[in-house]
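What you see is the complex with one protein chain gone and the rest in place.
Then we have chain A:
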Amino acid sequence: MAEASAAPLLDVQGVTLRFTTPERQVTATSRVSFQVQDGDRFVLLGPSGCGKSSLLKAVGGFLKPEEGRILLHGRPVERPGPDRMMVFQEFDQLLPWKTVLGNVAFPMKVGGGLSGREVEERARHYIAKVGLAAFADAYPHTLSGGMKQRVAIARAMAMKPDILLMDEPYAALDALTRRRMQEEFLALWHDIGFTALFVTHSIEEAIIVGSRILVLSPHPGRVRAELDAAGLDQQQQGSPEFQRLHQRIHSMLFAEPVEEVPA
């Protein structure tokens, strides 16, 4: 565990994100700051409209902050890059014209610097880690939703990114599969030890998956709290600590009446 005083891996400083549509300008987040340390499972939690996905995309380099800075290892994020691999919610994030092996190997090939054999070995290693060794030569359209998300996770991890960006990766899965995926995610973290920034709108998922939770309130997205959730996983789901944290976040999110703003 990194010391709290150590230089953060990811430093988000007062970030304001705005979208301009032909008719209006919408502020997605307003001066959001947080720091992710090496080895964190850092969760951005909030209802729809709190800008959590936009924040993740800004860290990914897909959106430019209008105000504030995003620093990775002290260097500002300017554009998308393979040091911040993203896992999306959508199942169609895999390239349909490549097999499972091809999908996992592709970003490594694009990046260069590895021989063909190394690429294949590493790809097969991570495909085995997510339990899909038997499906290496299958095309994505023959896989179930959960399997596709596992491939996307293997693809991201095989790049050994500084930070893994996960945009509600399990939101489109059925409840049973989602549970299994959360367990597997934690097992992989204990096994490999990566840093992840994880977006979700489920309080339960945030507590299970996260070690730190940033609670955001909507319209525009602002930081409501940053909480510690290390040590609470599925085994503790019935425990009083789990319930207490759940209740605390719940009352934070539902304290203010919800007002919908037209998109």
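Throughout what follows, a contact is a pair of C-beta atoms (placed from the backbone, for glycine too) under 8 Å apart; a residue touches a chain by one contact, two chains touch by 3 or more; residues count from 1.
Simple rule for what comes next: contacts and distances are computed from a predicted model.
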Q: Between "DnaJ domain-containing protein", "Monovalent cation/H+ antiporter subunit D family protein", "Cytochrome c domain-containing protein" or "ABC transporter permease", choose the name on the UniProt record of the chain that's been left out.
A: "ABC transporter permease"
Q.
If I consider the whole complex, including the chain that's not displayed, which of A:A7, A:L95, A:A128 or A:A230 touches that chain?
A. A:L95
Q) Thinking of the whole complex, not just what is shown, which of A:P8, A:P65 or A:P140 touches the missing chain? A) A:P140
Q) Who touches the missing chain here, A:L10, A:I70 or A:M86? A) A:M86
Q.
Using the document's contact rule, name the residues of chain A that touch the chain not shown here.
A. 60, 62, 79-82, 84-86, 88, 90, 92-97, 106-107, 110-111, 139-142
